[in-house]
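Just passing along the structure, written as structure tokens.
Entry: chain A
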Amino acid sequence: GGQDAASDDGDPRTLRIAHNSNAAALPVQVAMAEGIFDKHDLKVEFTKVENIGTLPGTLGRSFDIALSVPTTVISAAQQGIPVTQVSGATLDVEDNPTGFVIGSKTSGVTDIKQLAGKTLGVLTETGTTHVATKAWLKQEGVDPASVNIVQVDGPAQADQLAAGRIDAVETVMPFATSVLADDNAVNLGDPYLKLAPELSAILWISRQDWASSNAEVIADFQAALDEAAEFIAGNDDKARQVLKEYTGLPDPAIKAAVLPTYTTEVRPQDMEIWLDAMREADGFDGDVDLNALVASQG
Partner candidate 1 sequence: MTPTISCTDLEVTLPGASGAVNILAGVNLSVAKAEFVSILGTSGSGKTTLLRVLGGLLPATGGEVRCDGTPIQGPPDGVVTVFQDYAHSLLPWRTVRRNVALGIEARLGRAERDERVDEALTMVGLLERADEYPWRLSGGMQQRVQIARALATRPRVLLMDEPFGALDAMTKASLQDQLQQVQSLTETTIVFVTHDVEEAVYLSDRLVVLNGSPADIGLTLDIPLPRPRHQISTKERADYLELRHRVYEALGHTVGEPARG
Partner candidate 2 sequence: MARRINVLGAAVFVLALGLWELLVRTSILDFAYLPPPTVVAQGLGELVSSGELGEALGHTLFAALSGWALAALAGVAAGSVLGLVRPVWMYSMASLEALRALPIVAFVPVAVLLFGFSVQTEIMVAFYAALWPILLNTISGMRTEPRMLESGAVLRLSRAAVLWKIRLPGATAMIVVGLRLGLSVSLVLTLVAEMVGNPAGLGFLLVEKGQALQPGQMFAAVFVIGVTGIILNALVMGAARLAFRGQMASSGEVSS
């Protein structure tokens, strides 16, 4: 039961938000810390969920808005879970990449083409980063099936690569920092940017019915995030303090962190790129109504 639980919460201006320890969610945290949500008459209840892959099914029940990635949104929608994007989160651009494929000199992987026959550690085999990497491999003429894939938890990646258990690793911040700290590590590039020069890989989602009946709330949410992004740009120290608090990362990692480029723009064109990439690289054959995946801009 409980399929139509979209509006089981009385006050639409109370947002139950879930996300993980990702720097992409920093604007939400900053907006909470700096009272920006209050200014927009929004009340936020936050829950940290590290495994965001489970979130689409819980929207409308436990949460209203959650952090997600395009591949998850597309798969969920295709299986009849009515999710939609309500806001962008970050944007990958040439001078501020968030995705990394990192090789190791000792394993002889200093170029993406050398991955054939090697073992690549990935965060999630079905995740956005890996779909992008596969598309990239194809572009470079490497059969993705020739790469041996294992899933490696972010915190263990640096050790695994250094110990030679994997030959290359596909990762994001903040893990990329510690992986790259090793002398043998070689950054091969950002797989997202191989799909498009500018691409959104992280976004905020909700249930479709919730989104359509709360357009105003969504607009306020986006406005709050935009304001928070501005605050971040102007108050680096304070922003990093907030980052430290909700991620729990140690000081050196906080200091070294390169903050992503924030955006609240909903980019249907990116969704299409992701769907193409999934079809191309992952053999995804679902039929998805992309229009339903983006909430109408308020």
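FYI, a contact is a pair of C-beta atoms (placed from the backbone, for glycine too) under 8 Å apart; a residue touches a chain by one contact, two chains touch by 3 or more; residues count from 1.
Regarding candidate selection, all candidates are chains of the complex that A comes from, given by their letters.
From a predicted model like this one, the values you see are computed outputs, not experimental measurements.
Visitor: Looking at this complex, which candidate touches chain A: 1 or 2?
Guide: It is candidate 2 that touches chain A.
Visitor: With touch defined as at the start, can you tell me which chain A residues reach candidate 2 in the complex?
Guide: 20-21, 47-51, 54, 57-58, 61-62, 153-156, 158-159, 163, 174-175, 178, 247-250, 253
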